[in-house]
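Here is the structure we will look at, set down as structure tokens.
Removed: one protein chain of the complex. Kept in place: all other protein chains.
Then we have subunit A:
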Amino acid sequence: MKDFSNLLENLLCQPARNGKLALLVDYLNRTPDPDRGYSLAALCGDLVLDEVKPGLLRALIEERADPILFRLSYDFVGDLSETIALMWEPGEAAEPPGLAQIVESMRAMSKAEARRRLPGWLDTLDGTGRWALLKLVTGALRVGVSTGLAKQALSQWSGVAQTEIEEVWHGFAPPYLPLFAWLSGAAARPSACDALCFHSPMLAHPIDDADFERLEPGDFKAEWKWDGIRVQLKGRSGAGARLFSRSGDDISAAFPELVASSGEGLDLLPLPASGERAGVRGGGVSPDVVRKASGVHGHPLVFAGGLDGELVALEPGKTGLEAVASFSTLQQRLNRKTISAAMLARIPVAIIAYDLLFAADASGENWTDVRPLPFLERRRLLEQAVAKADDPRLLLSPLLSFEHWDALAAQRAVSAEHPSVEGVMLKRKASPYIAGRPKGEWFKWKRDAHLLDCVVMYAQRGHGKRASLYSDYTFGLWSGDALLPVGKAYFGFTDAELAQLDRFVRQNTVQKFGPVREVVHASDNGLVLEIAFEGVQVSPRHKSGYAMRFPRINRIRRDKRPAEADQLEALAKLAR
């Protein structure tokens, strides 16, 4: 545990990507199985130990410390695990538990057992160890390591190309023993092609003006960039089907009308109760509901092979691409623990397919990995597969025809009118399907963000690195004489701008509500921020009735008085 906690602490303090990489490689070099696998899983968020919730941690510390002293400490530190790790008075010296021991016990434990065991572990660990343990069991490491960085470290450590690692990565569960056996040269490359498992998707680069000069329009195909959630569907006759989110979470249970995940006897693989990281939960769907849902279409979607596409909501009673509804409609299907039959009927979903990873033969039992084929070839196979499924829930993403970039720009401009399209995608005709974000193959050309000038109304302290700064801002737009909040943003500014904003908040506070400060926001006194955002949702939770999607601070408009900020009407127009 000591090595793991030191690694976490060093990663946290290491600002440079290369520095982090060196720390990881060094750790992999001197750490045996299964600790290295568990560490990697924890860093990538692939280790779900969800028995310990913040509430339980609070209860533990309040049994040992005065609640007021705890609250004052937490307010100061701004991070629950760290506060408790620092406040915890060490117990008698004893051998601290190892990483594997902790992970394996936690996986086997009930909530009540976890609660009983945790204090004993905390007693034997030092401060950094307590911090690391609490970060580990709550699953919120936040030390600046992405899955991409972890794979890069694996590649650097083993000398195996990252793309090769990407291909098999998702076939294994922590502590990834077959993966490490392969990478350390002890075993042959494991095969991940046959399982109903997730494969890292191919990602696109944002396009910039210089790219258009360099790229030849004739080398590319274009499609709409759909505004849903990216999914991967894998199905095999006799083995059922599974639906994955972009990050590899199994979200089958949340979409029972697409993938029969329980009660139908189709699925031979045990399903992990995951999906939480994608914000999608579907643990509580009863077989009855599934049967009813399947009843809508008569049967679950039958598809053999592996495809890449966008999950979207449809307007009930309509079919085809015309029926695709906005992201805010789809969002009502996400983040749910249970899905009612009424919800399934009210918000039907479909997959818009845009790429094929595995092609099935006529029996649907055997697959070919088609990822090395050029895009156009995969596209042809995809069209066949979609035609074969012949199901209104599986749509084909249409190709856009264009001869030069200006023609495509015109189509992209028109797309702004469509609520479920957020721009266009460019895919090189010859591109193989490469996991990760390879250079020069795929590009996304998003619609420009919307901009509105808003007035800061409230501010709240941030967490972690920003715990001592007012870094979360609620802002509003004018509705008559009143400002109504329309969103909250906590990024988009530089450190220097953050210091300015923090100073403004401290010097212009008119009232405090716990951690929240109300700042001056009169028509002639206050601060205007130019907010960039992707869209707008009707939101009954906001007094204004609207909420911005992905708002961020684009600029601080010191040159504008609050009276010159935008009207709520401007936002309402975008919501239509």
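The working rule: a residue touches a chain if its C-beta (ideal position, glycine included) is under 8 Å from a C-beta of that chain, and two chains touch if they have at least 3 such contacts; residues count from 1.
Note that contacts and distances are computed from a predicted model.
Considering only "Ligase-associated DNA damage response exonuclease", "Acetolactate synthase", "TRAP transporter small permease protein" or "Adenosylcobinamide kinase", the record for the omitted chain gives "Ligase-associated DNA damage response exonuclease", by its UniProt protein name.
Only one of A:A59, A:L72 or A:A482 touches the absent chain when the whole complex is considered: A:L72. Here one chain is not drawn; of A:T83, A:T124, A:S397 or A:S415, the residue touching it is A:T83.
Residue in contact with the omitted chain (choice from A:P15, A:G55, A:G218 or A:G514): A:P15.
Of the residues in subunit A, those that touch the hidden partner chain are 9, 12-15, 19, 65-66, 68-70, 72-73, 76-79, 82-83, 86-87, 127, 131, 463-469.
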